[in-house]
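Note that this complex is displayed minus one protein chain, with the remaining chains in position.
Coming up: subunit A.
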């Protein structure tokens, strides 16, 4: 009988000891002096800025390297102007359909479908409705770029996921898909 008590006691102790690992908290660390960064880490909190965040918007008017200004406005008129006038700055050697296809698969195919027929996974599952077939729309490479940059009605802007050059690559790929539909 004594042995049973002892075994039970041991089981209880080990249960208590192991249950101390709480998976919603990080583990203990040895002397973490060199673990935690002194400089700001991506997205950390920081008292250096008034809104308490490390991630700040770029100063007004600053532009990334390789950026060229985009003069069409986010309005109906801007859209029409872009459709009529905007031409791709990429020449035929810079257009990379492989790259365009890769980016298109990541960012657009989920709604527009791999072929651009408006039957992406979200449309098939009836989560996101009203996605057009590219063939039905009167689009040009300029208007595609405009729509990627600003969005249109229910489609959002993809400007923060794709750089200008990447958006042009995707626009070329969309026009290719459209011609194949």
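Basically, a contact is a pair of C-beta atoms (placed from the backbone, for glycine too) under 8 Å apart; a residue touches a chain by one contact, two chains touch by 3 or more; residues count from 1.
One rule holds in what follows: contacts and distances are computed from a predicted model.
Student: Which of the following names does UniProt give to the chain that is not shown: "ABC transporter permease", "Cytochrome c family protein", "Cell division ATP-binding protein FtsE" or "Formate dehydrogenase subunit gamma"?
Tutor: Of the names offered in "ABC transporter permease", "Cytochrome c family protein", "Cell division ATP-binding protein FtsE" or "Formate dehydrogenase subunit gamma", the one UniProt assigns to the missing chain is "Cytochrome c family protein".
Student: For the chain that's not shown, point to the residue among A:25, A:50, A:65 or A:87 touching it.
Tutor: A:25
Student: Since one chain has been left out of the picture, which residues of subunit A touch it in the full complex?
Tutor: Touching the chain left out of view, subunit A contributes residues 2, 23-30, 32, 34-38, 42-43, 53, 105-107, 110, 118, 121-123, 125-133, 151, 153-158, 160-162.
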